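A single protein chain has been omitted from the complex, and every remaining protein chain is retained in its original position.
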Amino acid sequence: MKKVIAREKLPELWKSLAAKGPLFLPIQEGPVVLFQPWQEGAEINLDAVNTAVSPKDVFLPREETYMQYRCSGKQLELIPAENIEPVTAFGVHPCDLKAVEMLDKVYIDQDPPDALYKKRRENTTVVGLSCSEPDPFCFCNEFGVDPADAPGADVMAHLKNGSVLLEARTDKGKALLEQAGDLLQDGSKETAEVKDVKTADFGLNLEGLPENLKERFEDPVWDELYKSCLGCGVCTYVCPTCYCFDVEDFGHEGEGQRFRCWDSCMYGHFTAMAGGHNPRAGRKERVRQRFMHKLQYYPEIFNEIACVGCGRCLRSCPVNLDIVQAIKALGGETVEQR
Amino acid sequence: MAERNIESVNKVREAVSQDLLGGRIDLLLGWEKGHYWWQSRPLFARSEEDLEKLAWDSFCAVNLSRYLLEELKDHDKIGVLVKGCDARAFNRLLQDNMVKRDQVILYGLPCPGMLDYNRLIEKAGGALLGITEENGRVILNIESGEQEAQRDDLLLDKCKDCRYPDPAVYDQLLFSPQGEKEGPERFKTVEELEEMSAEERFGYWEKELSRCLRCYACRQACPFCSCRECFVEQENPRWQGRAYQPSENFMFHLVRAYHGTGRCIDCGECERSCPVDIPLQELNRKLIKDINELYGDYEAGLDAEQEPPLLTYRPDDPAAFSEK
Amino acid sequence: MSSANVLMPQQATILDITEETPDIKTLRVVGKEGMPFDFMPGQCAMLSLPPVGEAIFSITSSPTCRECLEFSIKDVGNVSGALHGLVPGQQIGIRGPYGNGFPVEKMKGKDLLFIGGGIGLAPLRSLIGYCFAHREDYGQIDIVYGARSPADLIRKSEVKESWAEEPDTNVHLTVDAEFPDWDGNVGFVPTYVSELGFSPENKIAVTCGPPIMIKFVLQALDKLKFSPEQVITTLEMRMKCGVGKCGRCNLGPVYVCKDGPVFSLDQLNALPAEY
Partner (left out) sequence: MSAALNETAAGWEPLIVSFCCNWCSYAGGDLAGTSRMSYPANVKVIRVPCSGRMNPLFVLRAFQRGADGVLVAGCHPGDCHYTSGNYQSRRRLSAFKRLVEFAGFEPERFEVRWISSSEGDKFAEEMTSMTEKIKALGPNRKMRDARWQSVTSKV
């Protein structure tokens, strides 16, 4: 099913979608664009190549309460408190959707499935958005992502001159377009003006990299690579394929809640044990963990590198210690390049 | 390419290579180019080969002094390239007894201010191939030709109102000083915020802080945040919860800023490091402004001998509350 | 596939609490309707006590005990400390079981050597109890158990009396230094293992204890010509989920919470030594 909507009609479409349930989309928040819930007056920015933080928030919220407790005397009552409603994610770029599919493997495919994530994923209708202009940090081509198409989207949106072409790919997608009713016009004869989007060529050669890294846990390259790392968590929080979380209680002896929230393997306390021992005590161990997870551990389990080339770590790392630098340092560079 | 500085980077290299190769220092902290001409990242140089990568151009924003905290564990004597802010950061660490003066050789780089790639792009209005610089002007090489702009209009926010571009402490000054600057708009945003009503101000901060990811880049990049254990990680009592609640956002950012009272060197690395562009520097500058007003002018990091204002007092100090 | 939230604990009640040593207590826990879940020796469970939080502990009772779960817990942190402060009848949260457990099938027909130190006896005790309950499946059983002092040995009467009386079973106790009321062996566990000079023939050694003890026990077993496949140990890591998702407890691509915590030495040797 293909439909078309004039760009100036989009706010109406968003309003009608938001009336039915939370609608997440790229919103200009001061100087940055973030994937956030629509509200009246929000400044939607579909032209932004990438949101500062990935849309993984929609599926794996940065904070999610799933239990309440009540305590009195010796009694303890544990009450499930998850709150998952149908949502629409509008304007997810192909790289970010590919990343969500990587999270699916961990959270849905790998037993036992994570019920919270799974439910959110099933309850979300994804409107993918093709990219027309990459920015200098985009390098999704390296990972076989087609910037013009997000295969896993329920609806694929293409920005055209003055209009947007919406193509439903799944039943959920069709339902979404049907709901929109008169706002949309028939687009069966329209075609997406697909550009051949070339993203940055950093000269990477990923062939066999995960396999090669298997023996390189103790490689001296780690002694150098980590040095500039400040030990903040920027890379992990902006990254669409990072999925670590923490579980914490909030409340007092009488009543409160338990939630999970994003956590980062770059933090020292991430692996610190109660007795004081910490298996990843230094920045070197933590930097190695992060890059090895992307480039070796995840691929070992799921047969693909856990990076989609969205470029967020290149854009946001305060000291430019990003995955491209890591791949190059680890020998994943085309030989002719240097 | 950013070809401002072929000569100057050679001069820097010359100065440091004698010391590094002659064994006077074991390590040089400098910068090297990143993936693009408008990126520079820290360089940890130990050999002549490493030094070939050395960069000194308009994109060397990263404050290097902070790396001393880690590197001094493995090295006896370290050379550091210091801009004005890096040198103040060094003094800050010195005052906190985190480093010793004789462990470090400082190569002073009077700094013209670092350029902001986003501003360059905006100015170029399209693909930007590179820049050249001369006499306070920047020539942007764009597809359709060249475009000229004032350098001062293209600076990083953190450099815009820098008052002390020259290193306050160094062993060797590699270029001629820039001289002290006015920084006329340093407190402009603070003053604008002060003009607002309490409600408006709270709304402003609530909105700005709502973007906080709790990635702690601001803390990790900061030369005054050198505590072995930050209150954020403290248990029993647990001060900082991990939830993304407005209350927790304020807790972190107010305390982070407050811990910099009289210690913040105004380098702006916190704000530059923030992936969601929270105007953190305004919190720091508010404290700088108030301390100056209440207890006399003080610029953290300018003089390591001068007592930081919160470590001293005078019996006749004024107070920001009624003392009757 | 279940659609229940695996992070959601069920309600459980503390039956009683025994003080084992000055810093170790054993909690006996039941679910709402008897056993909260079935498990195998070596598996773990998350105990929670809001608002303090959740932490993972190995189950120390044998699966053949159908009355309750037992946890021997050392007071080292927030949750363990709070659990120590509880009284019988207090309700807590529990979820599990997590992890692979000991390879009880693979161990069938073998002589068994258990080597424990301090609180490290906790997971071994579950396995030892299981083996006694299936006594005919296993050969000669040797148990070497040590602690810093006699007061730091847990389950003392059970170890000394019940276990020693099982058929074809020898219990070897040791403490680190001389103590007035101690007439057993004095010396570190690894040294005692060497002195006892066990033969590796048809034997499987299972060891658990503080990291430094394990390190030297492994060396001792190597000297006694145990091959890495014959040596089994169990690891401890910080965990939040227990199901391989939260990202903390991995050794390379292997997650201690679901692929471990029990590993044979040859498995461990093939993994990054990040524990």
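Per-chain numbering from 1; labels A, B and C assigned in written order.
Everything that follows uses one rule, which is that contacts are C-beta pairs under 8 Å (C-beta built on N, C-alpha and C of every residue); 3 or more make two chains touch, one makes a residue touch a chain.
These numbers were taken from a predicted model, which means no experiment stands behind them.
*Asks:* Any idea which chains on screen the missing one touches?
*Replies:* Counting the whole assembly, the omitted chain is in touch with A, B.
*Asks:* Which parts of subunit B face the unshown chain closely enough to count as touching?
*Replies:* Residues of subunit B in touch with the missing chain: 190, 193-194, 198-206, 231, 239, 243, 245-248, 250-251, 254-255, 257-258, 261-262, 283, 286-287, 290-291, 294-295, 309-310, 313-315, 317-323.
*Asks:* Please identify, in ascending order, the residues of subunit A that touch the omitted chain?
*Replies:* Here the touching residues of subunit A are 250-257.
Everything that follows uses one rule, which is that only the chains that are shown with their structure count from here on.
*Asks:* Please categorise the chain-chain contact pattern as a line, ring, star, complete graph or other.
*Replies:* Drawn as a graph, the chains make an open path, so a line.
*Asks:* Where centres are the averaged C-alpha coordinates, which chain has the largest centre distance to subunit B?
*Replies:* C
*Asks:* Averaged over CA atoms, how far is the centre of subunit A from the centre of subunit C? Could you give it in whole Å?
*Replies:* Centres of subunit A and subunit C (C-alpha means) sit 39 Å apart.
*Asks:* Quick check: how many Å separate the C-alpha centres of subunit B and subunit C?
*Replies:* Subunit B and subunit C have C-alpha centres separated by 51 Å.
*Asks:* So which stretches of subunit A touch two or more other chains?
*Replies:* Each of 246, 248, 250, 263 in subunit A touches at least two other chains.
*Asks:* Touching two or more other chains, which residues of subunit C qualify?
*Replies:* Answer for subunit C, listing residues that touch two or more other chains: 78.
*Asks:* Taking the complex as given, what residues does subunit C use to touch subunit A?
*Replies:* 1-11, 48, 50-55, 76-80, 87, 89-93, 211, 236-238, 240-241, 243-250, 252-253, 272, 274-275
*Asks:* For subunit A, which residues count as touching subunit B in their complex?
*Replies:* 29-32, 34, 52-53, 62-63, 136, 202, 224, 227-228, 230-234, 236-238, 246, 248, 250, 259, 261-264, 267-269, 283, 314, 316, 318-321, 324-325
*Asks:* If we count contacts the way the header does, which residues on subunit A are in touch with subunit C in the complex?
*Replies:* Subunit A reaches subunit C through residues 66-67, 69, 71, 74-78, 80, 82, 106-107, 110-116, 118-119, 217, 243-253, 256, 258, 260, 263, 265, 270-275, 277, 279-280, 285, 289, 292-293, 296-298, 300-301.
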